[in-house]
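I am attaching a structure below and will ask some questions about it afterwards.
All protein chains but one are shown at their positions in the complex.
For chain A:
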Amino acid sequence: MPDKKVIPLDDRIPALQSQRKKRANRRLIFYLTFFFLLILFVVYFQSPLSHIRHITVEGAEHVDERWIVDESGIKIGNSMWNIDKEEAMTNIHQLEEVADVHIERSLPSTIHITITEHERIAYVDKNGRYIPVLENGTILTEQSVSHIDAEAPILHGFSDETLLRTFTEELSKLGDGVANRISEVHLTEQLAKNGEVHLYMTDGIEVISTIASFSEHMATYPGVAQEIDPNEPGVLHMKMSPYFESFEVESEDEEQME
């Protein structure tokens, strides 16, 4: 059946021709761009342009930065795009002192590692060297240091591992405000027998408290300490109900004798 709507081919030739040409041109440009992009892509990945040139570590106060970089498995010269962030973070996380880690690519060629360290809550004195204890209770026995900073109090005489663990656990529960007030903690055999510890506070007050529920008993310290004259010789007992044991009795007696 003949179709009446058919337009003779000749009528349409000029339009069709120019259209076809345009389309061919456009296609060529597209292919060419694609091709060159591909080449650029390959060149970028094959050349040192895509390699890591800097690794920065932020937030490492106690841990050596180099150690963190080593542990991450990321090396200078590796491809920027060939690193496994997840794995690197897991690796760094395995360092006991690291609480949190975050890795970021910064183009063109830098890797930022940001870590948060566990705070140190105590230094245990062991034969003149100090073993740091972290806030999560980890005792870094292998990483003793010879010189300490002001971040945490010193623990003397804690040779018993279980006592040390119980005490540091309690210490981690204590509010930072009061924890910052403790200068030194002493444990002698006599004290250990009673389950007590002897503290030297930064304000000059001596405190005896119990190892069990230490954090509870010490929580009221600021209010209690305010009532006490640090110059008066005596020991403050921070126990179930706090009381101050004064050593001035002797001198009073003397006065009376006079």
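The working rule: a contact is a pair of C-beta atoms (placed from the backbone, for glycine too) under 8 Å apart; a residue touches a chain by one contact, two chains touch by 3 or more; residues count from 1.
The rule is short, and it goes like this: contacts and distances are computed from a predicted model.
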Among "RNA-binding protein KhpB", "serine-type D-Ala-D-Ala carboxypeptidase", "aminomethyltransferase" or "Succinate dehydrogenase iron-sulfur subunit", the omitted chain is listed in UniProt as "serine-type D-Ala-D-Ala carboxypeptidase"
Among listed residues A:Pro108, A:Gly137, A:Gly195 or A:Pro222, the absent chain is touched only by A:Pro222
Out of A:Val101, A:Leu164 or A:Val178, only one touches the absent chain, namely A:Val178
Contact residues on chain A toward the hidden chain run 147-150, 153-154, 156, 174-178, 180-184, 186, 200-204, 206, 215, 218-227, 233, 240-243, 247, 251
